[in-house]
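The other protein chains are all here in position, but one chain of the complex has been omitted.
Moving on, here comes subunit A:
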Amino acid sequence: MGQLIRTSLRRHRTVNRLYVLMAAAMIAVLYAVLALIEDDRLLAHTIDVNDLTAVVPALLVIVLVVILLFAIVFLLYMNSILIEWRTASIRVYRRLGMPVSRIGLGLLLESLLLGAAATVLGIGLGWVFSKFLAMMLLRLMGVHKAVGLLWAPRAAVELAVLFLVVYAVLGTINAIYAGNVEMTAESAANRTSRIPASGWRTLVAWAGAVVLVLSYAAAYNLVHLTYLMAQRYHGGGVWTLLAVPALGVLSLYVVFKVSLPALFVWLMKRPKLRRNAAALMTVTNVHKRLLRNVHSLFLTTLLATITITVLGSGAILYQFGQRSVTRSVALDMVASSTGVKQAFSKDTAAVIKRAVVLPTKLAAGRLSEPNHATGDGDETIYNVMALSDYTRIRRVQKGLPALTLGPHQAAMILFGRTLYQHTWLGKRQHWGLTLTRTHQRFAVKTVTGTFPLGDSAYFDRALVIPDRDFRQLLAPADPLTGYLLKQGQSGQAAKQLNDGVGEDYVGGSAAILTGKKAPRVKATAGAADFGRRAVQFKAPLMGEMNVLFGMGLFIVILLGAVFIVATASILMIKQLMLAAEDHQARTILRQLGMPQPLEQRVAAAQTAVIFALPLAFGTLNSALMIRYLSMFLNDPGVFLVIVIVAVYILVYLAFGILTVRLTART
């Protein structure tokens, strides 16, 4: 028995080592999170930051459960492909008359040995990793506290027992599988992997590809499509929201199962390609891998989609949080005319470095759209400003978009401009805006979401019009002032003033909106009034945002890292198994005189295609999902998402290179 286990471990040592390393990496993350949860003194620092951070321990437990479930599913999946790979040798043992009980016991003991190695290694790595994890959590939440390695014996014992049970279950599954291996069947390696071309398959291949492209186009226009369907059919919006992703997932599967293999069969028949051994072998091997690995490729694509979306959304939320603070309060302090009166004192004057004034006028306006599309008949209050004042503010407020306007043209600035954005479905809208009291009419040339001095200084929307029109506009003035404060004074000034600052209101009654009455700023609120804070500070908002979104970012980075490594490992181990099966074919090619660099090029190209497929589809899917989510966040920016995709590509590249190297060794 011992000899049998030793032989088996030696025979599969490359794949076993990787299997143990992957499992150890997951156990390490689990240990580090569990140790963090059990360290009450450390978590107390995070709980004390503000009211919201009290949920940190609960969130960590949820993360722990998610990773634990994922790790178990991952191990089950890996175990199933590893045991299938060993079917041929199990069959030989059975044919030679080895009792099933003995084979099963061997597999169980082998599984327990691998499990013990993974657990010991994982807990060791987790102990080292725990310090970095704790530091990452604290720094992202803005807590500056020194942390050491976290040793939690209870966590270690709990994880060890849990994973030994998991590996025992896996071993038992393998033993049952070994008992059911048929002695007469052909091994997977010898099974033919060719599917005969037929008219039906070609039709399905095309249908899958076309439906996928259509579902991508629909996902790109999802907001407008949902709006359109909701207007046309009762419940059409919800059905559209469900149908587009469902069709996308279904057609993606058909693309992996039928369309891509059909494409590679078509490529294999190209005369030019058939005259280039490297290209022919690459295309042939990729075709074989597509047929043999369709489920793992589809699964990794879905996981890549989820991972990039989760990471990307987390990053976008973090970036959105930072941007939204800047969008909300563009300079260190922003005040209305009543706010200036309330805030201005000797103490405040001492900390001001620079002040800029933005003159605006309050007017009600009505949008009109000739085809009665989005926004038609929309009435609200606008802070109207001159183009020259807007351009002047751009000098102190980075990120405020440049505007050019002709006579009687206007730029509308509003928060949440999702439905006003132009896409393929929504590009034919031509909005006109009439100021209801003065009857001045403007063509809306541009819609943006960035307010000069920040959106918190406005009652609702802003309107930028040419200087001449602004001078002619007879409406109550509502000047806004932005302040840049001296370095390090911002937080202190906010603490001093925050409690004494009141609110401004403006009426939103039908009489005001239809232009019968002029809108005026007042200190008391009515039922339909618009309101704003008279003075806003940036520093306290930014501090709260960092704590809140830093916590979220920590969680998504943790989950994302686990998912990335898991998907790449599944691909790598599957490729190594096929490489082992292809060993004979590679030997033949070498004997026939294939140069070694050419052989390496084929291995690199086929690995690159197999790793690139889930990455490319996953990135595309995530890009569409993140785009949809980000539309509701008012242009949060994509820089961090690009960074995340780049990191994902780098991780896959590293796994790809490792796969090519191990393939050469196999």
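In this section, a residue touches a chain if its C-beta (ideal position, glycine included) is under 8 Å from a C-beta of that chain, and two chains touch if they have at least 3 such contacts; residues count from 1.
Just so it is clear, contacts and distances are computed from a predicted model.
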item	value
Missing subunit (named according to UniProt) among the choices "TldE/PmbA family protein, Actinobacterial subgroup", "4Fe-4S dicluster containing protein", "ABC transporter ATP-binding protein" or "Cholesterol oxidase"	"ABC transporter ATP-binding protein"
Among A:Leu4, A:Ala277 or A:Ala518, the residue in touch with the chain that has been omitted	A:Ala277
Full-complex contact with the absent chain, from A:Asn16, A:Asn285, A:Gln319 or A:Ser456	A:Asn285
Among A:Leu598, A:Ala612, A:Leu629 or A:Leu653, the residue in touch with the chain that has been omitted	A:Leu598
Chain not shown, touching residues in subunit A	192-194, 274-278, 280-281, 284-285, 287-288, 584-585, 588-596, 598
